[in-house]
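As you look at this complex, bear in mind that one protein chain is not there, while each of the others sits in place.
Labels run A, B and C following the written order; every chain starts at residue 1.
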């Protein structure tokens, strides 16, 4: 078993090409497309949030399985860790929005706020916004750093204490993310539509990013297998990951419909305004989002056989990833660019390719920093030897 | 029709049972049945059972339930008697989702259970062909069937070789007749 | 019959006696019979009443307004013009008669006084017709006798009374010219007859003041509609003072900003928050004993300003400065009234009006009001005469002296030695046990009668049903005593021909004219009084007013619902929440919050004053040193379990022999430690900063008509929806309520109950918030409750808002409530299974649930919950057959009077014509004396509602919820300098 990952030249080439393509597309978009300052900032927010959310989702994946005493995930733990440990990159990518606050957030224009936004000023004000951002990022980075460090330590030490300590930090992380996932979603996404509010929004966003993380883990697992690693990951593991993607896609849809149905039903303008904006100006994307985030994985992964097919799983995961990118797009664009940005252009694609390529670089770099499977993990053996019920 | 006769062999451990069955299978004697007190992991693979078609039944029934429920609701609201409730549209899809979902689950669940019962030939008051009452307690029983008495001894030997204990020829009792 | 010492004992005695009375027994047994028996009896009752009424009703003489009288068409209502008069105000009405039984009273739009308005009491008076406690036969000492025997005995006794002894005819004010003629005839036969007028409320002071000025006792004709500035000292002219229905109608003429840009200024000085006070623009809280002080101050200030002589020995209260300035500014378009029953005080008031030049503009002597002719001194001298043995007979005519005499006079003692005592009454009243003869009098809906409300303003009453019991109208009771055998109709007709109609030049034959008068119900002659007022001689004003008020004073007032208490036996009125306190089914000592705090009284703590124990009601806007309670209570009500409602507080007033005074100083208020739960329909009185009732000041309104209503435009602008509105292609019914016109008089509430068979649930059920009114009037206090003069009151009638996006309709699992193609939120009662989900979801909380079997419509036997006797055989005759009687467990609510809409639509269809705006009037709209409710088709561009929806004052209740109500409101505009209008906290997306 080759458990030490090495970045090959091919990988480097592909990713460099990605970075260059991204930059080129952005430049093209800026030269030939119509763009506004808001749109640039919106793209920075979108992709920055995408990257940081993947890190958070990945560490949540690790942490929640550790405290739930789950065995099977040990095989993919390091991959999730690699995604998660790059929280610094996500932080770097999202922090710049502080400079674009006035383009992104209507509430930051304190000079002309209506009565309701004045009422919200206790929360929606720039200093507090930045303070919260610092707290989130500092907290996440610290806890993730600890988790990663302890996990890497287990490669060399078989002391169970390390494992239990890891579990403690995982619990802390889960508690911290339980609160901050909601508040950060309110801060960065929901407050774009400053008047609108929905209590479910935080959870909805979180489940979205978690599904997305699972899709990315699946993609990475399959890519690494294609590169010749992770040969111990068999059908059973893929089946489990597939079940995850399937189940959480349904759960995402459940939250989506919960939020939509309740707002649709009561039809109170202060709430419907959010959906009315999206349904009128982003009609097609609005429905496409539901189709590729729910309908596609639901039917693609329903049967047991499909969950065990590598290519089937890979393509579904890629579609789901696109779906959740679109979900973020729909969360951010209508409130920032309005109908002017009612579409996806080279600019959006360029930004995403650039950010994702950079992120992949970082992930691969992290993968080299330890064994691809935690060596002295107490569930190490258990995770290779199990079967799904038929 | 000839009176069926059976030879049973007892195992007290599921692991030994699996090994024993593999042993018996080498002898070309068809295994009539294996009785266990709980679902033994891997037994279905060893006995080469086909995958059950119950999932497919559930899917079809669920889909049918969903379609029926949805179509019925649409028909009621927009064709049979379109009533204005709180200004909602007659074709109010979000309102139809809960009932559609519930009916899908109900159809699927009922069809699964009935599919299972019918396929397994069991049901309220169905007779049970019991070889050894301990099979619901702690005994794993391999049941082999023979028609020709001459086979009897051979089967005895095979079972013995396969590590079975308490091997005997048996006429099963029918419960509940 | 036994004598009784207390009302409690009286009740018990009556209960015992009832046990022997076969009729009472029958009524009781009907109430307690099981369902099958009940249905039989009910069916029989309805059928027999219908047959009885239709066979014997005086068809030949009664002329319906709309339908020819030849026959009654089953299921089609006829309307008969009549007049409500019960010793207080007189209101011409139309009586809706269906299948021989009157089922609804509507205002008569031909009446120039009320313009079709009614009051809660007028609306409710219908129910007293079906009151089983009414005396059913003539009795002598409690024994039933025949009319002929009674008459024979009475005539015999009357004849035997020596000439030096008086025969006292103790009556409420008689405004009927024909009854006066009858009495004249009696007086001819018995010259020793003396008429003593005993009104339930005394306006003696006012009348005496005018006697001073014009020479005869008179109440002038006030014109609130001509007044730009109205100042009232304690007179609740919108609620109870003289003729509130007419005054309300006049008053609102200058409050309707949708018609003109005129807004009158109303200033109220009072001690207790009254209906008028709560509608006033400015309000000053004074002690009752201080009233004259303030009136004199005002007089002097105005005298100074107008260079008139001032009154001596009068201080100056600085509060009146502003009032005086305003009055002087509006000159002759001013009107000052006062509630005081003191002649001298009323003289000063007259003096003020005179200085302002109001005589002849806002106060007319041309049409002097004939109401309330009682003179306090007459009553006291009658008592004195009785004591001295100078009275040979007392004939009470609907005056209930045992209840209405001043508390210092003990009626029982007074008449115990009198040879002949007769009580002519339509009620089972307190006087009956003390009189030898009780002669049952018809209800006004059973009688012919005529009235002269004000000089030259005549109206008629005609019977709409054959007398239910063995009763007669007053003419038929009295005429036999003088040996005349003439039918009342003929008697009145003859009188009118020779005295009233004859005077008028006719364009048509005479008989047609009588018929037209009958059909119209009202008649106005050109006859004018020739009363001339002389100038007020300030010397006339004796300084006899007792200036010394107590530290704590008691103020008696009349409640808007019950008034003088004559209709106390009326469940509709008893359940009517007071427009100010929102309490029903009891009277109470109302106290200011600060007084309550000082004494540590909480709402419902029973306190005792001079032996009268009543619970405390904490009433903002009341003077700190005043305790008030309503008169008209302490009367017994015949419910399945007869009970005394409230307490009579009359003996808290100490009356001098010169006049009745409605306040007194009190001391020694005892806290009893007992608590009593008052039944109230509203428990929270603060709007909590919500823009529910939007108001502004007149100044701001003139600058921007939408002021106070800024939110409306914002909300309209931000209405988004996830689905398209349904189209309403035909009619789309809508209603607008002008909050500036609505005074909160409650007439609409009773009208709605009568029209829609709304159950009465009784005190206990109201306590549990189980009241069923489809229409309620929300009342909020704004400003601080601790400053009684600053407190301001806003009211809002709320019924089902008929939302086009109704949250209630969505959630009914069985589709029992849905939206009609004409925009009405409709209920299918027989489909309702009673989940109450709709009620929970209704943001307006206008849906009502039948918690128990209130109506007898339930299919389970022995579970009826009818605390008020509303389901008795007789009372059920009042039910409107067009409206389903709801069963237990069913939700009900305002239907926009769908039965009326359907009826008018069908009528128009039959005539192949189009509905005109105003053809359809909902019951509440019809009853409203202020005409504050407007109903119509919003799809008709010419309709009033479609104009109103564009009014800058228009808004919907909770419109930010996007429920799209069909009911709208017009903002309230107060005539005040500046206004702290509530700034709605609502978003405006920039």
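In this section, a contact is a pair of C-beta atoms (placed from the backbone, for glycine too) under 8 Å apart; a residue touches a chain by one contact, two chains touch by 3 or more.
As a working rule, contacts and distances are computed from a predicted model.
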Omitted chain, identified by the protein name its UniProt record gives, among "Monovalent cation/H+ antiporter subunit D family protein", "Polysulfide reductase NrfD", "Receptor family ligand binding region" or "ABC transporter permease": "Polysulfide reductase NrfD"
Chain not shown, its touching partners among those shown: A, B, C
Hidden-chain contact residue, picked from the options C:370, C:865 or C:972: C:865
Touch with the omitted chain, as defined above, among C:888, C:931 or C:972: C:888
Option from C:390, C:497, C:687 or C:949 whose C-beta touches the chain left out: C:687
Contacting the left-out chain in the complete assembly, out of C:306, C:408, C:835 or C:899: C:835
Chain not shown, touching residues in chain C: 682-690, 692, 765, 768-771, 776, 778-780, 796, 798, 807, 810-815, 818, 831-837, 839-841, 843-845, 847-853, 858-860, 863, 865, 887-891, 957-958, 961, 963, 985-987
Chain B residues that touch the omitted chain in the full complex: 12-15, 33-41, 43-44, 47, 49, 51-52, 54-55, 58, 62, 72-73, 76-77, 80-81, 83, 85-86, 88, 92, 95-96, 98-99, 101-103, 105-106, 108-110, 112-113, 115-117, 119-130, 133-138, 175-176
Residues of chain A in contact with the chain not shown: 68-72, 115-117, 119-120, 123, 160, 175, 178-179, 182, 186, 195, 197-203, 243, 247, 250-251, 254-255, 258-259, 261-263, 265-266, 268, 270, 378-379, 381-382, 384-387, 389-390
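Everything below uses one rule, namely that only the chains that are shown with their structure count from here on.
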Winner on C-beta contact pairs when A-B is weighed against B-C: B-C
Most distant chain from chain A, judged by the mean position of its C-alpha atoms: C
Computed distance of Cα centres, chain C from chain A, in Å: 71
Of all residues in chain C, the ones touching two or more other chains: 723, 805, 807, 810
For chain B, residues that touch 2 or more chains besides their own: 87
Chain B to chain A touching residues, read off their complex: 41, 44, 51-52, 55, 59, 87, 94-95, 97
Sites on chain A touched by chain B in the complex: 257, 260-261, 264-265, 267, 302-304, 387, 390
Touching residues (chain side chain C, partner chain A) in the complex: 715, 718-723, 805, 807, 810, 960-962, 985-990
